[in-house]
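Sharing a structure here in structure tokens format.
The complex appears here without one of its protein chains, the remainder shown in place.
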Amino acid sequence: MPIDLAALLEPSRTALLLMECQEGIIGEGGTLSALADAVRRHGTVGHIACVLGAARARGVPVFHCLMARRPDGGGATANCLLLAATRKSERPLLPGSPQQAPVPALAPVEGEWVVTRFHGLTPFHGTELDQLLRNLGVRTVVATGVSVNIGIVGLALEAVNAGYQVVIPREAVAGTPDEYVAAVMENTLRLLATLAPVDQVVGVWS
Amino acid sequence: MPIDLAALLEPSRTALLLMECQEGIIGEGGTLSALADAVRRHGTVGHIACVLGAARARGVPVFHCLMARRPDGGGATANCLLLAATRKSERPLLPGSPQQAPVPALAPVEGEWVVTRFHGLTPFHGTELDQLLRNLGVRTVVATGVSVNIGIVGLALEAVNAGYQVVIPREAVAGTPDEYVAAVMENTLRLLATLAPVDQVVGVWS
Amino acid sequence: MPIDLAALLEPSRTALLLMECQEGIIGEGGTLSALADAVRRHGTVGHIACVLGAARARGVPVFHCLMARRPDGGGATANCLLLAATRKSERPLLPGSPQQAPVPALAPVEGEWVVTRFHGLTPFHGTELDQLLRNLGVRTVVATGVSVNIGIVGLALEAVNAGYQVVIPREAVAGTPDEYVAAVMENTLRLLATLAPVDQVVGVWS
Partner (left out) sequence: MPIDLAALLEPSRTALLLMECQEGIIGEGGTLSALADAVRRHGTVGHIACVLGAARARGVPVFHCLMARRPDGGGATANCLLLAATRKSERPLLPGSPQQAPVPALAPVEGEWVVTRFHGLTPFHGTELDQLLRNLGVRTVVATGVSVNIGIVGLALEAVNAGYQVVIPREAVAGTPDEYVAAVMENTLRLLATLAPVDQVVGVWS
């Protein structure tokens, strides 16, 4: 079916989600991980910034979905390889630290939502995100950020479960390696979400 | 059955919850509502402070369960009389405002948990509370704060649903009017929780 | 505020919930518990049947919210007095048993929803109820059944948390003792829900 992107993205019923666009995850500082490197190579932050600018211009609510980690690790678990790696990280996303903050180009402005969690891998589980979106009358979420391997797939699954439409501006998400990102788009995300180039999404909101 | 309170309250498996002990809800400032008046008449803040002191001394994790309201009311609903009243309040619990803060005697200290929500009436729904408690290995929650009419009953129901034991130190909760509080204790909370005098709870942790 | 009951109960956006109207809980058989006795004295089943008939006539979706218990008790807990009592019951709500079935006057018909749970005390937690209501476009739930002490208060709190309007036809719910039911209506449920006589609700749907 040809998707009516303008209808899907009607500003009064849409929200923009930025998934873990944090300095300690995708930022320039320190030894770059493979994910941060992919973000840099593809200019993902710039693409997200374009979507963010367009959303702000139209009054689309913006949600910054962030991870944090207490100094004592409390409230978190290390029940998988990814979370165990987080536990040992030298950039542990302490609340209020530079690493835990969004990268400067994507920093929240007055009135935007910040939904921070200490547990798990995805933005909806055990957070206020779903109920806030419901209460705002949101029907479509636009997913941006990282990673296609875990967080973006999780975000899309959770959003579909809760009844939302999901739109993914392709260049506004990143993962590793590149060929896997393409494969996830084709074999998983295409079944869950409407994939569109960033400039089409921005165009709808212009 | 005689309850083994010491076993129920074993510090490594217990958490203390303070429900909406906020200046704008139970505090001294401004025109006292019936609830704030009940809290003052019964010395509820002092009783909660006793439980809190004992919990801190034993390293029992403490959760401050707070309500907040954005200036634009976003994320909230007015789908019942209580929430509609909140919307019109002159003390609207703006994030970071003196009204939204816990009363001074019960202010959080370093390392304690603050779980703030913009929606609804109870502390577990759509928040990280349950998963944080699980990840900390908590099996029993001690419920304090307000109100017996709504929030404490809701807290107890949600905690029982999720499999926790609930202990309520009687003088550490408040509601209105007095005779209704007694009736709820007898006809609802007794079925959901172990009711005990504050000094028994404090005694276990001494 | 004068409530516009007709708007609240618009059939295409409303669902009727029957909470635990099961033979083993409110039925005539066996030694009557205090709750079953109250249901009998007040003719609660007849009142619910009136609401149910009106809902069916207007195509309002009907949800039968039921409790069940496996022979081995698996999946349940005895973490409060009420659930511990259930565990010892001689009418243990085995799936498919006469005790677990709705009372005959309120039996489900083809096309109605049955949402059965093995755990907890309230109809929304850990069940598909909320998502089914959302997917059906429901905005208001009409709460009937038992008990005012626990299940109806829990239902109302959960529904308000999730953003629904709640309407309670007064004579279509029951609890014990009578004076406590009146007190809960006045001091808790009135803050959460629109209370209306059964004949007004039925009138809107006639």
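Each chain gets a letter, A, B and C, in the order it is written, and its residues are counted from 1.
The criterion applied here is as follows: contacts are C-beta pairs under 8 Å (C-beta built on N, C-alpha and C of every residue); 3 or more make two chains touch, one makes a residue touch a chain.
This is a predicted model, so every value here is computed, not measured.
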Study note, to complete from the structure: Where C:47, C:64 or C:125 are the choices, the one touching the absent chain is C:125
Study note, to complete from the structure: Touching the unshown chain, chain C contributes residues 61, 72, 74-77, 111, 113, 117-120, 125-128, 130-132, 135-136
Study note, to complete from the structure: In the full complex, chain A touches the hidden chain through residues 77, 79-83, 119-122, 125-126, 149-150, 153-154, 157-158, 160-166, 175-177, 180, 183-184, 187-188, 190-193
Study note, to complete from the structure: For chain B, residues touching the missing partner are 131, 134-135, 161-163
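The criterion applied here is as follows: only the chains that are shown with their structure count from here on.
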Check your understanding: Centre-to-centre on C-alpha atoms, which chain is most distant from chain C?
Key -> A
Review point. At the place where copies chain A and chain C touch, is the share of residue numbers found on both sides over half (same) or under half (different)?
Key: same
Review point. Approximately how many whole Å separate the CA-defined centres of chain B and chain C?
Key: 27
Exercise for review: Report, in whole Å, the distance between the mean C-alpha point of chain A and the mean C-alpha point of chain B.
Suggested key: 33
Check your understanding: Between chain A and chain C, what is the separation of their C-alpha centroids in Å?
Key -> 39
Revision key, fill the gap. Chain C residues touching 2+ other chains are 161-163
